[in-house]
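With one protein chain withheld, the remaining protein chains of the complex are depicted in position.
== chain A ==
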Amino acid sequence: MKTDDLITLMAQDAPVRLRYSRGMMLALGVGIVLSALLLTSTVGLRHNLASVVETPRVFFKIMVTVLLAVLAARLVSRIGRPGAATRLPALLLVVPVVAVSAAVFTELVALPVASWRAAWLGGNALFCLFFVPLLSLAPLAALLFILRNGAPENPTSAGAAAGLAAGAIAAAIYAWHCPDDSPLFLATWYTIAIGAVTAVGALLGRRLLRW
């Protein structure tokens, strides 16, 4: 095909129906709403949420998962846009990691050694490992769908960023139900769940996000 013919063809397809950044906002919004609906329509919010939300452990759990979700969403919203800076948004992800590490340290100091194990295991570790990935399905699907319209430099890392954002959104939503409040629990089971979703995102990204 002649390049000039190709240009003629493309010129007739000039208009853009949906700006990518708007699509990304939509994907995040839809993912968050569906995931929250899934939580409230199945296991529901924690029954005593109002009375415990101001205790330091619950407050921290919700704040740090929301922070991670916001930072990861910011990264994923940039990673498919050529020329958009991703280094600083990626580096900022250490902030929640440092916060959780500090909370774990504080918890170990505050608790007697004898109760570490119980705090670490909590009551619902397996359910957390099952439910956080389940809650991440809608955001992950929405993000990958939009990223396919993007132009990520590296499909695997773009997929991982989508998985991280979806896992973090799911964790931030699950935190409104989760009855296990110790940072030891958070640092272990939430991390495994989010890590698993990130890994799945990376694998899917490698296959789906080439362009």
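Please note the rule applied: contacts are C-beta pairs under 8 Å (C-beta built on N, C-alpha and C of every residue); 3 or more make two chains touch, one makes a residue touch a chain; residues count from 1.
In this text, contacts and distances are computed from a predicted model.
Colleague: Not counting the visible chains, the remaining one has a UniProt entry; which protein name from "Cell division transport system ATP-binding protein", "Sigma-70 family RNA polymerase sigma factor", "Nitrite reductase" or "Nitrate ABC transporter permease" does it give?
Modeller: "Sigma-70 family RNA polymerase sigma factor"
Colleague: On chain A, what residues meet the omitted chain?
Modeller: Contacting residues on chain A, toward the hidden partner: 1-16, 18-21, 23, 80-84, 149-151, 153, 210-211.
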